[in-house]
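For this view, one protein chain was removed and the others were kept in their places.
Per-chain numbering from 1; labels A and B assigned in written order.
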Amino acid sequence: MYAQMIKSEATQDDPALLEAFQARIDDNQKIEPKDWMPEGYRKTLIRQIGQHAHSEIVGQLPEGNWITRAPTLERKAILLAKVQDEAGHGLYLYCAAETLGVSRDELFEMLHSGRMKYSSIFNYPTLTWADMGAVGWLVDGAAIMNQVPLQRTSYGPYARAMVRICKEESFHQRQGYDIMMKMCKGTDAQKKMAQDALNRLWYPSLMMFGPSDKDSVHSEQSMAWKIKMNTNDELRQKFVDQTVPQAEYLGLSVPDENLKWNEEKGGYDFSEPDWSEFYDVLKGNGPCNTERLNTRKQAWADGAWVREGMLAHAAKKRIAKVAAQ
Amino acid sequence: MADNALFQFLLRMGDNTLVLGHRVSEWCGKAPVLEEDIALANTALDLIGQTQMWLGYAAELQGEAKTADDLAYLRDVWDFRNLLMLERPNLDFGHTMMRQYLFDAYHHLLLGKLAGSSDPRVAEIAAKSVKEAAYHLDRSGETVVALGDGTAESHRRMQDALDLLWPFAGEMFLADDVDDAMAAAGIAPELAALKAEWESSVRATLRDASLTVPDDDFAHKGGKTGRQHTEHLGHMLAQMQFLQRAYPGASW
Partner (left out) sequence: MSSPSPSAYPDTPPPDKEPKRTGEWPLWEVFIRGQHGLSHRHVGSLHAPDAEMAIKNARDVYTRRNEGVSIWVVEAERVTASAPGDKEALYDPSNSKVYRHPTFFDIPDEVGHM
């Protein structure tokens, strides 16, 4: 997911307060910024929302890679609008994190120094136009699986950001699938491109949900706090069940020879991704880790004079206004 | 000839927005701050939308079942009619915003007059676009003033940008046969008549920005006539047109 491997913080607070807090959550009440909350809840949320926000803005880059090469004016506009939405979603999420007492600049600093991560998926390259289709279809499709339930998460500002994000995201997956449909009905070269995109992005998309529940050590506390709403395996299964028929409609084959409908469980059996590759990517050894992070760091460094200049002007204006009064 | 002049005029309008929209879209994901990233994308989206209208009309005049995409993706450098200033690389944010401001001030003025064009299609497109241009101008003007005034570094960078771009501003007002024909037909205003208004508002803004306008009024030219573009345009088109060129006839 956009937030993978979020470590829940241990909490050492007054048991009575903790119990009352948990009761509020069990009662589906929203926790708001000024409410008492366990330190572990706050820290876990900062990490999760921050990682989610970072994923949105680093996630601009693989698709941004094709804005200047989009094949028609309409495709260019749609793609640009979509990538712009991702910047917006990053912004909403940073603001939600800021209500927990961390600044956006601090979060950026942690991203740039490698102390905070973003989703593994954005460390894969986008090589052809079909990747714009596959990213929208698979990556946004996987993200939506997680984001829809998060609209009910216990932390008010996070839930409200997710409501807005889900509303805006509704066109993202569709535009991706629309690109795929066009390619699959197109020339042989276009069909080949579409299949190639699915081949490369299928397993990285499955990895987005994080490791299997039996290996996922942080889930329990987060689920009790309702900042994680479903287990990784539940969401992955749901994603596969939803996506396989969509691939069939396109006439594409999912690159998994073990893929088979299982009548008994009412879902597909499928192969696990290569988790050693996943851990390599998390460690920084994905195909694009260095490039993605450097692009963000460079943009931030290059923009410093602009941010300072605007701020200095605002300060002078304020003084001039006071002087005039 | 009148039709051909109108066609050329529409290419100029559409190529300006196409080329500038492309440049602005290059900022996506890399702007100095998230709020600017989103704002720049809005500007680029407006410009792409305007391109669809101008080049769409031009393609209709051309006949032969051509579309705006054919014009955008299948012409070579010598057929482009945009101002040289707009094909220049972005360089830094200051250069991008200064270029945007100098163009917005002209574009807004021009579109305002075109809204009263004798050609109803031109008037309609301009009436829609002028609202967008008004906001672009408001935003780029405020940014130029803020950064010109801001810190020593931002001031220096904005002055550098102005010095670099000023020699490209004059091309906006250089009239030729096409412009004369448009003015005679009441389709577009006399460019010379716009210049004074543009210059007084631009000079006032640049004064607020504590920037010095260069004395030299030399003007590079060759973009809007297509006679001689910069080397940059070819690279931009190599990128922009890649898919249409590599997979001719495919539909996307």
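For this structure, a couple of remarks:
By definition in this document, contacts are C-beta pairs under 8 Å (C-beta built on N, C-alpha and C of every residue); 3 or more make two chains touch, one makes a residue touch a chain.
Note that this is a predicted model, so its numbers are computed, not measured.
Note on the undisplayed chain: of the listed residues A:61, A:77, A:91 or A:254, the one touching it is A:91.
Among the residues B:146, B:188 or B:206, only B:146 touches the chain that is left out of the figure. Residues of chain A that touch the chain left out of the display are 32, 34-36, 81, 84-85, 88, 91-92, 95, 98, 103-105, 160-161, 164, 168, 304-305, 307-308, 310-320, 323.
For chain B, the residues touching the absent chain in the complete assembly are 33-35, 38-39, 42, 135, 138-139, 142, 146, 149-153, 155, 210.
Definition applied: only the chains that are shown with their structure count from here on.
The geometric centre of chain A is 35 Å away from that of chain B, both derived from CA atoms. Residues 18, 22, 25-26, 28-38, 41-42, 44-45, 48-49, 51-52, 55, 68-69, 72-73, 92-94, 143, 145-147, 149-151, 153-155, 157, 239-240, 242-244, 247, 249-252 of chain B are the ones that touch chain A when the two sit in their complex. Only residues 57, 60-61, 64, 67-77, 80-81, 83-84, 87-88, 90-91, 94, 104, 129, 179, 182-183, 186-187, 189-190, 295, 298-300, 302-314, 316 of chain A touch chain B when the two sit together in their complex.
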